[in-house]
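Shown here: the complex without one of its protein chains, the others still in place.
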Amino acid sequence: MTVLDLLIEHAPALIVAIPLFGAFLMPLVSRVNEKLRNILALSIICLTGFFIWLLATDVLARGPRLYIFGAKNLASPMVRILFEVDSMSIFMITITVILAFIALVYSWSFMKEHDGLDKYYTLVLLLIASTLGMELTGDVFNFFVFLEISCIVSCALIAFFISEGEALEAAFKYIVVSSIGALFILFAIGLLYAQYDALNIATLAQVLKYTFLDKIVLVLLVVVLGMKAGLVPMHMWLPDSYGRAPPSVTLIIIGATLASFYGVLRVIFTLYGNVLSNAMRFALPVNVLVGWILIALAIISIIVGVIMALVQTDLMRLIAFAAVAEVGYMFLAIGTSIAALGSPYATTALQGGLLHLLNDALDIGLLFLVAGALYYATKKRLLDDISGLARNMKYTTVFFIIGLLAVAGMPPLNGFASKFLIYESVYQLNPILSIVAILCSILMLAIFVKVFYAAFLGPELPGFKDVKEAPRSMLLAMGLVAGLAIFIGLFPNIVIDTLVKPAADALVNHAQYISTVIGGI
Amino acid sequence: MFTLESGSGFWNPLLWILIVFIAFLLLYGIRGFGRNTYKKDTEQTKAFLSGNKEPSPDEMHVKASNLYWGFTTSLNNVYTALRKMHTGNTSDYVLWFVIILAVLFLVFGVM
Partner (left out) sequence: MIEYIPFIAVVGMIFIGLYAVLFRRNLIKIVIGISVIESGVNLFLITLGYRDSGVAPIYTSLPAGTPSPQGMVLPVPQALTLTSIVIGVAVLALMLSLVMHIYRKYGTLDIRKIRRLKE
């Protein structure tokens, strides 16, 4: 086979291995030169992106691809670790690598005057490797291991500003909540192995019968992964940690949060795909029950996130509460598509939810980058202390306006395209849900108009006369995200037809996922 | 190719931009019918405060936590309840997780 075929065949392992190897190179390279370290980190992400692009062209054209560690094919007993890449995984790793690239470009100048940057870059590359691993794997225990790696590394990165007590407190809360959740996931994995003697998702999905222990496993997995994704009322670690981490780190932790959301999708659609429409509880099929529970928690998330964000004084904490509300929108779309499995609007809801994943990551990311630029320029976190910054920071103001309109779902930016699909499909399930979602979207606009007025408009306070514009790499990162937001808003069909539609189809088509592994013996 | 079709509606951003642009052109034409007989940078363009002196920016600054005062005060019950819920105590974070776990165990017929 040609070199290209060889690269594509080993691409799933290389996508995780290259950032891992780069992470261990970082302390050595930092001793040589600082610019070299930054350039090396960026080039590692570019190389990973190249492999992701190669793999994407293959998987989107030819269907799911299997990579078995340590053997050429899968013989019984089936306990090999395997990576199974279908279009949904491709969608998620594309989002992760875009967020990673932007975060590294941003942190070139944001972190320049801090110490301990060799450890920072090591941890960032490890976090990227573990998030990519979570999204590529086809094995439940491997998912748990990558989840634990991302928990530990995120905790260390959240506590990066050690001199501030609040960052330590946020990191402690994050690690307590995450490790208890991960231990319950391990308990659920033990229950699954005890019954079926298999650990990879495809084999388990094939032989799963909806016994009493399987009900326990479903509830444990969905609740813990929902907690890691930020579903109310288990969301309270999210504003603490997003608000106190360095903003470039928050961007990548958003990627890890979305990977936990991807875990919920995998568990419900693929692992329990065969039993969802068949098993019954309260004379309803189980998928209706699971869907309506997710919808109920999602509506509460949207309302609580938006209402709490209105009264925050700390800028990054406010954006974090808005992120909780956006996760609520995602769960609303997914819950609709599960509760109405098989109807025509269920596919629209699933596509809207997945597109909202991408849009939310970009928009909330852009808002965090702008907040970081404000912190870099004025060294103040509270909104009460800053005012009238539009006179000196013109580009930042423009990017913030784009982020504001995108997050609130204003046409013609990307937020509207996904929210349009969500509103239209949720309305057909129950009109009240759609009305609540639209009202909370208006409140989201109100929140960010308040931030815009307080931070950028208004009289110029005497302490801010010589505030300078943000450095060039930060402006470049923000410009990239804003450009992507405008592009997806103006041409939503390109993104939907290339990435989102194959992902939604691959998610619902669990038979194809199973037959890639079982048929390949 | 440029239209996003959901099952029951459609959205075409380029058409929307075209329509908004035409509306802006119309508005710009209507603006041209106004008067522009004023002198810039004189007393005619300054804010009028009934003869009082304009205070310094420090005193005039409306802080961010005072915006939306009406909304926040009329929903005071909701906000007190929500603030009491967000205690900041690590044990409470895990307590909410255990409560949701117990409720969902009951709903799914485990217990």
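Going by the order they are written in, the chains are A and B; count residues from 1 in each one.
FYI, contacts are C-beta pairs under 8 Å (C-beta built on N, C-alpha and C of every residue); 3 or more make two chains touch, one makes a residue touch a chain.
These numbers were taken from a predicted model, which means no experiment stands behind them.
A.B. asks: If the full complex is used, which shown chains touch the chain that is missing here?
C.D. replies: Contacts of the unshown chain, counting the full complex: A, B.
A.B. asks: Where the complex has a chain not shown, which of B:4, B:67 or B:94 is the residue touching it?
C.D. replies: Reading the full complex, the residue touching the unseen chain is B:94.
A.B. asks: Write down which of A:176, A:296, A:490 or A:518 is the residue touching the left-out chain.
C.D. replies: Going through A:176, A:296, A:490 or A:518 one by one, A:176 is the residue touching the chain not shown.
A.B. asks: Among A:42, A:60 or A:145, which one is in touch with the chain left out?
C.D. replies: Hidden-chain contact among the options goes to A:145.
A.B. asks: Since one chain has been left out of the picture, which residues of chain A touch it in the full complex?
C.D. replies: Given the touch definition above, chain A has residues 79, 141, 145, 148, 151-152, 155-156, 159, 162, 165-166, 168-172, 175-176, 179-180, 183, 186-187, 189-190, 193-194, 199, 239-240, 243-244, 308, 317 touching the missing chain.
A.B. asks: Suppose we count only contacts with the excluded chain; which residues of chain B make the list?
C.D. replies: Given the touch definition above, chain B has residues 82-83, 86-91, 94-95, 98 touching the missing chain.
To be clear about the criterion, only the chains that are shown with their structure count from here on.
A.B. asks: How many angstrom lie between the centres of chain A and chain B, each centre taken as the mean Cα position?
C.D. replies: 24
A.B. asks: In the complex, go through chain A and note every residue touching chain B.
C.D. replies: 172-173, 176-177, 180-181, 212, 215-216, 218-220, 222-224, 227, 233-234, 236-237, 240, 281, 289, 293, 304, 307-308, 310-311, 313, 344-345, 348, 352, 383-384, 387-388, 411-412, 416-417, 420-421, 424-425, 428, 446, 450-451, 453-455, 458-462, 489-493, 496
A.B. asks: Quick check: in the complex, which residue numbers of chain B touch chain A?
C.D. replies: That would be residues 1-4, 6-9, 11, 13-14, 16-17, 57-58, 60-65, 67-68, 71-72, 75, 78-79, 82, 85-86, 88, 90, 92-94, 96-97, 99-101, 104-105, 107-110 of chain B.
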